[in-house]
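The next block holds one structure in the form of structure tokens; read it before the comments.
Every protein chain except one is present and positioned as in the full complex.
Up next is chain A:
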Amino acid sequence: MAAVTLKNVVKRFGVFEIVHGADIDVEDGEFVVFVGPSGCGKSTLLRMIAGLEDISGGEIAIGGKVVNDVEPADRGIAMVFQSYALYPHMSVEQNLSFGLRMNGNPKADTERRVKRAAEILRIAELMKRRPRQLSGGQRQRVAIGRAIVREPQVFLFDEPLSNLDAELRVQMRVEISRLHKELGVTMIYVTHDQTEAMTLADRIVVLNAGNIEQIGAPLDLYDDPANRFVAGFVGSPKMNFLAAQVVGNDGSATVVELANHGGARLRKSLSGAPPAVGAEVVLGVRPEHFFEAGEGDCDIAVKADVAEHLGSVSYIYANAGPEELIIEREASRQRATGDHMVVSIKAGRSLLFDKSGARIR
């Protein structure tokens, strides 16, 4: 059991700074997901926690002990790699027990741990096989099993499901969630898939180009993103961003005009200081937050370009000038390409961002 603390952690490769001072507190037993687009430094951060990469600046502590100069094996962590990194020439059983055997762990204890891991992951019948005789999902289980056998204080996962097909991914996601409940240990999980992040995490750390954009519970990030990047990253399909201009302020509310929608206006109350009149802003509306005409505070007319019908919902891709909007509809099966439709935006169901992407609350 251990908390993981990152204090102003910096990573440089040569002259390139990849991680620009990350502060993260992972509580004991918590499931934290690092999420962000490809190349944003998620793996690098995880590998620094594991000790596979040097820390260029700042401090990492596990269980209250600074581990900057502690060997990877002594950090009390276990890592599951994206590529599984199983020992190809060893059977599943040998893969699980290798680390313990190499360190002279008592045989009976090794056997007990391997047996337990095999039971937890339901791989007991695969023990004699080699990795290449396993399916992707089975390999992933073995990789997780190898981590369990170490009885670590912290589990680190680096995109463990990205090589699996969609169905298996959902299944393994549930298993990892179950594992977290069963073992009750701290888990740090890296993914670029926001659905995985939303479904697994107690808290999500959203990274972008080596910076932490926001840390919070999944639904908090969804409901109350700190900036346009987080708003666009969390939620699927992506949030729509509509160009707008401030045309007036009255009391605690501001009025914006949607530039690409024939001057449609929306009055939105704010808790903070309102932006200056004339300022260019961006209005964010999630696909699921477009309402029927007249139901909201501001109606806009759009023309459907493409309609995707998934059964329970339909996604309508609509063009309005230079903006492409995605609109989610529950009962719109009859909608077809070229249809004109009017949708409505609610002030309370939209978010305002300034030009730099910061949230205007």
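Assume a contact is a pair of C-beta atoms (placed from the backbone, for glycine too) under 8 Å apart; a residue touches a chain by one contact, two chains touch by 3 or more; residues count from 1.
The definition used in the following text is that contacts and distances are computed from a predicted model.
Student: Under which of the names "Lactose transport system permease protein LacF", "SDR family oxidoreductase", "Nitroreductase" or "RNA polymerase sigma-70 factor (ECF subfamily)" is the non-displayed chain listed in UniProt?
Tutor: "Lactose transport system permease protein LacF"
Student: Out of A:Ala78, A:Leu164 or A:Leu325, which is the one that touches the chain we can't see?
Tutor: Going through A:Ala78, A:Leu164 or A:Leu325 one by one, A:Ala78 is the residue touching the chain not shown.
Student: Looking at A:Gly99, A:Gly136 or A:Gly232, which residue reaches the missing chain?
Tutor: A:Gly99
Student: For the chain that's not shown, point to the residue among A:Ala3, A:Ile18 or A:Leu52 touching it.
Tutor: If we include the chain that is not displayed, A:Leu52 is the one touching it.
Student: In the full complex, which bits of chain A touch the chain not displayed? Write them out.
Tutor: Contacting residues on chain A, toward the hidden partner: 50, 52, 71-74, 77-79, 81, 83, 85-89, 98-99, 102-103, 146, 150.
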